[in-house]
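Take a look at this one; I'll ask things after.
Only one protein chain is missing; all other protein chains are in place.
Entry: subunit A
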Amino acid sequence: MSKYNISAMSKLEEKPRVFLEEFRVKNAPNDYGFADEKWSFKKFTKKFRIIIVRMNDFEMEFDLIGIQPAFANAFRRLMLSEVPSMAIEKVAIRNNTSIIQDEVLAHRLGLIPLKADPRLFEYRAKDSTEGTEFDTLEFSLKVKCTNNKTQIKDSYRPEDLYENHCVYSSQIKWHPIGNQASVHKEIDVGPVHGDILISKMRPGHELDLHLVAVKGIGSDHAKFSPVATASYRLLPEIILTREVTGSDAKLLQTCFSPGVIDIDSNGRAFVKDARYDVCSRNVYKYDEIKDAVVLSRIRDHFIFTVESVGAMSPDVIFSEAVKILRDKCKCLLEELNTL
């Protein structure tokens, strides 16, 4: 510990940290990890905080502070693989004369994110052959490529020569079954993005497909995952152990992400905001300033980033994940009680 003999030591004691050394990640010397810590609900409620940093329909960044990594990780894992979403699962191919093979075409269609809110649907029973209006969405894709009749003279661009030479996800048409038309609006079930290229075609090529979307979870197939990715990182912390000035300060600044280190009017470097540092640890490359910094990360401060695929907003996905964890816990407790 003598290595980090710094004035900010007192601050260091408060938060659990992991130190990013030059060649490895190291826990603080008398920190034996969360496994040894006693869980106290009181302490937890006092410390635990959620701060939403930014959010829009597709992406959200929020902080989870004062929680064990097992929980944070559980949420991450649940969002990736157990929060359900709708995706095209079955493709009935009535006609496919394009150059894309049937299986590949079906695979591509499966990966198209759908807007349909999975909370409004049920899982389809394993042995059911016919879908119902509660568990199935049906679409069709019927495209035929033809020569463009109103040809622009001397143009050899395919978009001028042919009609429908590119098949996009926007061409997928929804066919409501049962009462679906009154429950859902067309705009709420179709593909999230209309510009996903499915296939390229030439005159004579034709697609006539019947698509069936069902509800599923990410651990079954990645297409059911509601997030592009959901992950977290620990809050970085940079502490300067000595004064760094002049050219060294400039150098120090370049070693971190922009905005992390600032230089004051005296030419002295100071840590402005370590949050958005990417922890590249490039300071260790320079012997002259290597000793001036201690890089660490706060072990119980998780900065989550959830990127939704589009069906649900990221906050919903997170709360769904929490619900799943809750249900799992309940389930476990019930099981234990029956013992």
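Just a few scattered comments:
Following the convention adopted for this analysis, a contact is a pair of C-beta atoms (placed from the backbone, for glycine too) under 8 Å apart; a residue touches a chain by one contact, two chains touch by 3 or more; residues count from 1.
Here, contacts and distances are computed from a predicted model.
The complex appears with one chain absent; UniProt names that chain "DNA-directed RNA polymerase subunit beta" among the candidates "Vacuolar protein-sorting-associated protein 25", "G1/S-specific cyclin-D2-like", "DNA-directed RNA polymerase subunit beta" or "Phospholysine phosphohistidine inorganic pyrophosphate phosphatase".
Residue in contact with the omitted chain (choice from A:I52, A:I152 or A:A222): A:A222. From the options A:S128, A:N266, A:N282 or A:S319, the residue with contact to the unseen chain in the full assembly is A:N282. Considering the complete assembly, subunit A touches the hidden chain via residues 18, 20, 23-26, 33, 69-70, 72-74, 76-77, 80-81, 93, 96, 99, 101-104, 107, 111, 218-219, 221-223, 225, 229-234, 257, 278-282, 285, 297, 305, 307.
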